[in-house]
Each structure stands twice: as structure tokens, then as C-alpha cells.
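Removed from the display is one protein chain of the complex; every other protein chain stays in position.
Up next, chain A:
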Amino acid sequence: MCSMDSCLCWRQSSWMVGRGKMRLPANFRWLLATFVLLYLLNQVNSQKKGTPRDLKCTTNNLQVWDCFWKAPLGTGRGTIYKVCIEDRPHSCQQLEKTNIKIPALLPGDHKITINALHDFESSISTFILNEKNVSLIPDTPEILNLSADFSTSTLHLKWNDKGSVFPHHSNVIWEIKVLRKDSMELIELVTHNTTLNGRDTVHHWSWTSDMPLECAIHHVRIRCYIDSLQFSGLKEWSKWSPVKNISWTPDSQTKVFPQDNVVLVGSDITFCCVSQEKVLLAQIGSKNCPLIHLDGENVAIKIHNISVSDNSGTNVIFSTENSMDGTVIFAGYPPDVPQKLNCETPDLEKIICSWDPGRPTALVGPRSTNYTLFESFSGKYVTFKNAEIPTNEKIYNFSLNFKELCKILFTVSPHSPTSFRVKDINSKAVTLSWRLSGNFAKINLLCQIKINKANSAQELRNVTIKGLENSSYRVAVDRLNPYTIYTFRIRCSSETYWKWSKWSSEKQHLTTEAIPSKGPDTWREWSSDGKNLIIYWKPLPINEANGKILSYNVSCSSDEETQSLSEIPDPQHKAEIRLDKNDYIISVVAKNSVGSSPPSKIASMEIPNDDLRVEQVVGMGKRILLTWHPDPNMTCDYVIKWCNSSRSEPCLMDWKKVPSNSTEAIIESDQFQPGVRYNFFLYGCRNQGYQLLRSIIGYIEELAPIVAPNFTVEDTSADSILVKWEAIPVEELRGFLRGYLFYFEKGERDTSKVRGLESGRSDIKVKNITDISQKTLRIADLQGKTSYHLVLRAYTDGGLGPEKSMFVVTKENSVGLIIAILIPVAVAVIIGVVTSILCYRKREWIKETFYPDIPNPENCKALQFQKSVCEGSSALKTLEMNPCTPNNVEVLETRSTLPKIEDTEIISPVAERPIDSSDVEPENHVIVSYCPPIIEEEIPNPAMDEAGGTSQVIYIDVQSMYQPQAKPEEDQETDPIVGAGYKPQMRLPIKSTVEETAAEDDIDKTAGYRPQANVNTWKLVSPDSPRSTDSNSEIVSFGSPCSINSRQFLIPPRDEDSPKSSGGGWSFSNFFQNKPND
């Protein structure tokens, strides 16, 4: 056992050894070893003796030390301990337990002796006790109360520090532990510092849970640590207090927490669900969240950085198998610091403040922002709930030193003036009165009057008036026009730091009448008979009438007499007075209810002007500009009057007076219309009257004529037309006539489609008649007996008028017709005469050519031959010269073995050609003209016999011998070879051999003519062949009226040198070349 003193000695020795090591390490090593040895021996001896040991002292209040020790070995009940503390009176106590409470000892070592008495044996232990060896262990704290605010998930802890037991002020550290769930998971461990102040103090501590308290049980423990500066001993933590817990009793329904909370956007929040069923799913909005399982079926979800909510909040849903429950969270922004705070006072009695709330909080309804307005002068607070309207405007009343306040803070913006009234002073001034709520007695008011007049610019007038307490103000407004409707409005502000109030309501007021300021504008006209003077005047403008004009007075005065017309009612602006002479002064006066205007005078005399010309003018738009040269004789004004030219005299539409120094005037009137001619008259005013200076006709705008000139045809000849037209009336002309356009073209009324005249057609001739006085036009160089289309149009500078058209037919040209007849007749006669002469001169040649002498058949030897041959035959007859009746002959070239027909004595040499198309076609029928032979002649030609033995010609019909001449073209188409069937009735004259050769060569080349005789026979001079009787000519000419296949005269050319003459075709030139006389 180790007694306290031994321990202390040991500790002290150790300390000494420690010091020895530091100071005397080498010299006292042996001494240390000696002490250790003695200590061990002492221990052994003490145990052997059984003395109290291990004295320890603690304190929980720094006033009483609780010391305890271990009893000696071998002792039990009945041992009495006598504890004595040195240096203290009555310090010894005798007791039977092993602990003792002693008052706290002063700092320093104190010797304590414990004498154990047991069985008459005693053992004494001595301990050195120092405060430093005493431990301060506070009592275990006790939680007085643990409560929960479930709506805010806050735990409230309450405990007592029992500070009354501590003699000194000491700092206390409290350590609080929050545990969750049945498993007591540590959630929070916080320290809380307090101070002991000598009294028992109950402390509060609150803790807000991140999880709603309803969802899990929460436990709380507490302990403390007293950090007393006066205590030098060992300080230790107290023990943990007993656990206190908080839980929520759920009902049968599923509940989700927290409910309807408002949180800051971006914060983290935990939702939990208290459920009896298994929760399957949790979601915020439409987003699923992982479940955190709590005790039982309770679950939670943790949301990080929550986003801003809609107006209806963000729904958090927990789904079980059968139901779905949830809660709503409202995530929004905190309100911004209000900006642009502006306060105004309308009456120095209350303030109207407005401000900019800044960023919307996204919280509406009951969760919207509350604003509190503090006014420091009055010390008033006003709370404003920004429930719905975003304008943030609040009105509240306060009472202060207004003038000072206004200077410092506020703008004075008075209310809108009310009870606004207008009252007449005279025709040019009124009084305005109004009320302005508020007490402005200490300031001046600046008011602005808005004056509106019809057809006039708005006028603003500022007036400064002294503020009043009774709120009624009055001000006079002058410089107004009589009998004029004005509209007044007014607004006010303070003279300084002002802001205009709203305008008052409008007040319309008609000022009273005054006498007319001027007489009416007057003009006069003499009637057409010159006996009556018509006086015109214009109504006075409103600014000159100064009231409603009731009537007019008109008077005409001369040196001798005065005529008056009184009380002419207002709508009438014209009066007629019969005057005897020309020289009067007319006076017109307008009257209203207040009085009469100054008279307006005009002289009646018109001074004649001999040098008067009519001029033309065209206006622009609805204006016409008239200019004139200044005339110094004109002492008063100029007057321009105008009227419609189509109206009868006296004509007056309007007039205009211009000062005498003017040289121009612009005439403008809404009555002016385009296309209407107006007459303008410029009068100059002299003392005695007016003189007409200029007469002008004009148009505001020229238009095209609306009618065409009415024209007629005065005269028509074979080559010209005279047209006459009428002038267009002025009303239909609609402008100054600039000319006529006359179009004409050939054309029929019925057949021709009248085409556009402006199409630039070349066949249209146009005449532009710019001389407007011209009313006739002669169109020359026309064709006779031809229809012409005539069109006439008039034009002005405004354009072309419509057209009027007419169709005219020119007369027939008789001379031309006669000439046209006579010339062909004369030509025909001349030709006839020339032909006759020629024929007469060439009659012999013609006769020889066309009508040769026909030989007498009686002189024909052949007949004699025949007669001799045919002697003895009863069938023979004499040759009769019957008329040659042609028959048709059908030639059938068949190579039959029919007996030779002997009468084909003349065999066509062509027929003998071996190659012939007709030969190829054996049954080809060819119709030829044929004169039936009267005499069958057999030519003793063996060659011919052979040829004739192979062909047979059958003559079926024979046409007239002379007919082929009528149809030469048909003959040309006849096959010349086939035509070889023709047999001339006489022998051809035999020519020279050379000629025959040449002629033979030309046979094939000549398509036209085919010799009717066998050429071969021409080589032989037959004494029986007929010859020409013309011995003078070697040319043998023969006529063959029956030749039908030849276009060639059967007369050989006279010129023997020309080879063409025998084979070429006949031409008219040959006719002239073959003159026999040549």
C-alpha cells in the first residue's frame, strides 16, 4: 500500500532527483539510489503493518473536498480512522468510513494524518495534501426539460447550472450531444459556454434539426466542464446526463414533413414521411429521390440546392402501394433591399411613398414580402403587405413640422385641385376659383393655368399665390377675347421642392359679348339694268364680331340724300337699293346685343376703263395667283371679285380686298372646281369709286373637253373632202381650247374596225389644227370613190377630248375612167391595123404556109396506076374526092400471123425499130387520127415488106384531119413512136443524101416532129412522087392538114445551112424569119 506521504515524498524525491539531474547529476547518484531503496523498504514495512493508503481528493464545488483512501489490509468493519489536518484547529475527526469531506484547503501543502485503529492496533499514515492534487469534477448535469417545436424542427433544451454552490465566477463549458433514431446515431455534438455567477441559473439551448423531428426520435445528453481560474487542481468533465428524448406520436395517416415551409432557393432540405406502410417512391416535382430509411417504415429524402418554386409551391410526394401523400415546399428569394424610395406629400399632412422592390421573391399570397416603413420624425412604423399588387405604394398620415420635413425629405405634390369654377369679370377677364386640400399656409403655391381656345394654340400661364389654411384659392385671368369659348384647367405645386399636382377637371366658359370691333367687308354691284345697287357684305369673323351678330344696318348717302335699310337680320348678307345716280357712299354696320360696329364704307361709282383686255390664267391646286402693276392712282385698296363665267350677270361668288400697296393676290376658295371657268375682275379703288383694271378668265385646273366638236362634211369631190365643225360650249370645254386633231384614214363603216388613233398607225393621217378660230378643213389628195374614216377631237392643256367620227366616200373620177377605157381600145385598134397590114403584106407567104394548093387528084399517076392494076375487077371503083371524114383508128400492134394488109403501104420507120415500148406492150391501143385511104398502094419495097410483115395496124376510127391542130398539147403527150402509125397520103419529096443523113440523126433528138414517111424512101427519087409545082424554089413544101402529131410546120426551112430547120421546134420567130420575100 502506498500512503499519501510516501507518495508525496516519492513524488517530491522524484522532483528532487529531477532537479539533481539537472544540477548535480554525478555527485548524488548514490544518494538517489539510497532513497529508492529506503522507499521500497518503507513500502514493504507499511504493508506489513496495514496503514491507510491512496488518499485521493476531489471536489465538485471548489468548497468541499471529498477525500477517500483505501483501508489497511486486513481490516474490515470496526476500523476507526482518525484524520487530522495540521495547522487547523479542531482538525481531527474520527470516523469509520474511508472518506471524508473537508473544507477546501488553502493553496499549499497540508499534512494530513490518518490513524487507523483496529483491534487495538493503530497504523498511522501521513499524507501531504495540496490543491493541485485535488480533482474538480462537476456534478452530473440534469436536463430540466427537453421540448420540440415540430413546425420548425427545433429542440429546446433546459437545464440548471447549479452555480450557487460555486464560490467563484467560473466559466462553464457544456457539451450537448444530440442523437437520432433508436440506434442513437450521433447527429450533433455541440459545446455551449456559460458562466457561473454564484446563482443557480437555468440555461436554454435550441437546436434546429435538418430533419423534421416528427420522423425520428431524438435524444439529448449533456455534460459540463468548469474552468475555474481560482482552482489549480485537476479539472475534469462531468459525467453525461441521463438521456432525454423527443418523439412524435403519429396517427394512422401518412404524414410528410415539413409542411408548407418556405426556404431559400439553393438551400438543402430534408423531407421525411411518417408512414405505417412501406414507402416505395419519393419524388420532388417529377424527379425521383433516393430514400433514407428511418425507424420503422419512416423514410426521408434529402434535397440539395433546391430550385425556385412555382406560385403553387414545389410538391414533394411519397408513394406507398395504395396512396400517395406529400407536402409542399416554397423555395424563394429573400426580398431585396428596397430601392428608389420616394415619398411625396400632397397636402403636408400625409406621405405617399413608393419604392422598387427589386428582384421578385417568387413567393406569393400569404408568403409574399412584408414591408415596414419607418418614419423617423414621427417615429411611426407602417407595415405593408405586398400581397398582390407590385406597385408597392402605401399611404399613411403623420403630423410634423412640414416645412422642415419637406426641405429635408419629401417632394410636395398637392392633390388635384377640386371645385374648379370660372366666373366672368368682363368680356376679356374671368376669375378662376378652386379648392386645394391641405394646409399650405406656410408656403407659396405655384399654379399653372391651361387655357384652350377653339382653333387656337394652347396657352399656359403661371401664377404664384400664397398658401392658405382654408384651401380655397382664387385668381383672375385677363387678356381674353370676348364671346369666346375657353377651356380652363389648373394644377398647383409648392413654389420650392415642387412637383405638379394632377390637372383639375376641365371647365369650359364663354366670355361675355363686346361690340363688334370692325364693320363687315362690303362690296357692291350694279344690277344688270343699272338702276339698282346690290350691296353685299360678309359675316364678321368671331374674333371681330365679339358676339352674336343680330342684324345689319345699310345706308346709302350722297350729298343730297340718304337712304337706309335698317335691321337686316343676320343670315342675310345682301341688300338692294334703287339709286337714281351713281355717286353714293354705302355704309354697312353690324350689330350685336352690346352695340354696333364701326361702319364699313364703299363708293358706288364705277369708273370706266377703255383699255381693258381679257386675259387668261390657270391656277395651281385651288389657288389662283393674280399679279398687277402698281398703280399710284389707286389710293385705297384693290378688290378682286370672281364668279362662275357660266352664270348670268350680275355675277358674284366672292371678293377679296387687298391693300393698295399690293401687287399680287392669291385667290383661294373651296368653291373653286377644276374644269370650271371663272371670271376674275380686278378693281382699283380711287376716291370717287372703283375702276375695273383687269378682266381675267381662268381655271383652277384645266381638264380635257367632255364633248367632241360637232362636225359635218360640207363638200366632197373625187380627191378632197371639206369638213366644217362647230365650237364647243365653254361649260363643256373645261379649259382653254388649244386646237383640234383631225384624223382620217381609208375605211368602211361596216367592215373596218375602228382602231385606236393613238396607236401610231402609219395609215392614219393626222392634222393638228392649232388655229382655234378655224372651223373648216379641206382634205386633199384623196382617192376617188373611196370611203374615208374621219375623226375630229378637240384638246386643251388638260388633255384630249372625246372623238367624233364620220365615214365619207369620195366621188368617182370620170376622166380617169374614160382614159382607162380608151387606151386599151386604141391599143387594140392599132394592133389590129398593124396585123392587118402585115397579113396583107405577107398574104402570099401565109397562103403558101397555111393554105398551100392542093394538087388535083385527077392528075395523080398513082390513080392511073391503080386503075390499070385494078382492071378486070368488078369491085373496083373510081376515086372519089369525098370529104375527108376522120375516123378514129385503133392501132393494135399485135405480132400475129394475120395476113398482111396491103393498104399499109406507108410504113412508119419508127415502127420498124426493134426496141420500142409499144412493141413491148403488144395490146397497147393507140388512137390516132386517120384519113381513110382511098387508094391502097403497095410499095414494092422488100425492106418495107419485111417490116410490114411483122406488124399489123388496124384502123378503127378516123377523126377529122383538121382537129389535131386545135389540141396541140394533147398531141405532144402522144407517144411519138405510136404516132408513127400515121400515114401521109402522099410521097415526101426526096432530099439530098446529106440532108437526109442529118435529118436521120435528128430523129431521135427531136421529140416533136416525126416524119410521116419512111426516111429511107427519101433517099430514093420516085418518079411517082408528087412534086411541088413551084419550080422557083428548091424547097419542097408540102401541106399536110391531117398531121396531128407535129407542132412543126411540115415545111422544111428555107435556109439549107441551118440544120435546125429540119429538126427544131417551130417558133414564132420562125414565122418572121421565113418571109418569102426575104
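To be clear about the criterion, a residue touches a chain if its C-beta (ideal position, glycine included) is under 8 Å from a C-beta of that chain, and two chains touch if they have at least 3 such contacts; residues count from 1.
The rule we apply is simple: contacts and distances are computed from a predicted model.
Student: Between "Leukemia inhibitory factor", "BHLH domain-containing protein", "TBC1 domain family member 13" or "Two-component response regulator", which matches the UniProt record of the unshown chain?
Tutor: Cross-referencing UniProt, the chain left out corresponds to "Leukemia inhibitory factor".
Student: Pick from A:Ser183, A:Ser286, A:Asn462 or A:Asn687: which residue touches the chain that isn't shown?
Tutor: Spelled out, the listed residue whose C-beta touches the missing chain is A:Ser286.
Student: If I consider the whole complex, including the chain that's not displayed, which of A:Pro212, A:Gly326 or A:Pro852 touches that chain?
Tutor: Residue touching the chain left out of view: A:Gly326.
Student: Sort through A:Glu185, A:Asp210, A:Glu236 or A:Asp260 and give me the one touching the missing partner chain.
Tutor: Final answer for the missing-chain contact: A:Asp260.
Student: Which residue among A:Ser312, A:Thr496 or A:Thr712 touches the omitted chain?
Tutor: In the full complex, the listed residue that touches the missing chain is A:Ser312.
Student: Could you list which residues of chain A touch the chain missing from the display?
Tutor: 256, 259-260, 283, 285-286, 310-315, 317, 319, 323-328, 364-366, 388
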